[in-house]
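For this depiction, one protein chain was excluded, whereas all remaining protein chains were kept in their positions.
So, subunit A:
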Amino acid sequence: MTETGISRSGKFKVPRVVISAVLLAILFAFYITIQPRGFSTYVMTIWSNQGLLLALAAIAQFFVVLVRGIDLSVGPMIALTNVAASHLLSGSLGEVALGVLLVMIVGTGCGLLNGLAVVVGRIPPIVATLALGSLYSGVALLLRPTPGGDIDETLSDALTYDVYGVPTALIALAIILVLVAIPLRRSRFGMSLYAIGSSRDASVMTGIRVPQVTLAAYALGGFFASLAGLYISMLTLTGDPNIGPSYTLNSIAAVVIGGVALSGGVGSPLGAALGAFILKTISALMFFSNLPPLAQPFFEGAILAIAIALGSLGMLRVRSRLERFL
């Protein structure tokens, strides 16, 4: 209901995406004033690159959360695809292109496996993705026990700098969001995703192919995790099997901040991306503030926890306490 701007009681309500966007604008303005180098292409590019990385992880999480699931393997999938990229993304143009395709297949395959465990195996998403995640990070560690590898620098340069002063990452994000948002709002498949998240039973009765659509949501999650894995490779030029853990929680926090309901059926990829940029701007603010560096991991954790707690505050406003035990 929030999408139309009219709440259940009929009063006009500001859409969540607008709130997130305003919050991001304020944080960004604050960041620019505190950042010693001010507003420059360099600062914008670094900010956008970091933001895009988390935004891709958040979109991966978004698809799974949308169908009322949760993906605890986002981090491991990013680590695995990053490691795979460090083995595949070098050589001639053709080889690199094939490598990118293979990495995407690896990610989508992992996502599909998650979906199969949940849909066909009927295992709760938490446990399925936790256990499969340990498999993915295990494979990543076996493929590359220590960070290293070779990533094509031409591709990296093309994706991590700017075009006439506009960071390439922002352009890429805009293209991705348009490509995702339109089918999500206009196609049968997109509406089915929202329907399943809102009410599984009603979706079954409507004739939506719930198993297939849910499976596709998990596969899309894996696909976007592979994009995040690829983009990490572009930024770091190495494959690191231990890069994953923080992305799982960060992706969940990003979608919550971006107005995606963990109970499914509500939210948009734009919201998830905004949530990711808000989180990254907060950690950039902390970096340039006077916090002792050793205290930063705690504050990052605390901000994630507060964000998630605030995102769940709606539960405190339910009219009957019984509603909370559905």
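Everything below uses one rule, namely that a contact is a pair of C-beta atoms (placed from the backbone, for glycine too) under 8 Å apart; a residue touches a chain by one contact, two chains touch by 3 or more; residues count from 1.
By definition in this document, contacts and distances are computed from a predicted model.
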Complex minus one chain; that chain's UniProt name from "Protein glxC", "Transcriptional regulator", "Aspartate carbamoyltransferase" or "Monosaccharide ABC transporter membrane protein, CUT2 family" is "Monosaccharide ABC transporter membrane protein, CUT2 family"
Missing-chain contact, candidates A:L141, A:I171 or A:V204, resolves to A:L141
So one chain is hidden, and I want to know which residue out of A:I19, A:L102 or A:A131 touches that hidden chain in the complete assembly.
A:A131
In the full complex, which bits of subunit A touch the chain not displayed? Write them out.
70, 72, 117, 121-124, 126-128, 130-135, 137-139, 141-142, 145, 246, 248-249, 252-253, 256, 262, 292, 294-302, 304-305, 308-309, 312-313, 315-316, 321-322, 324-326
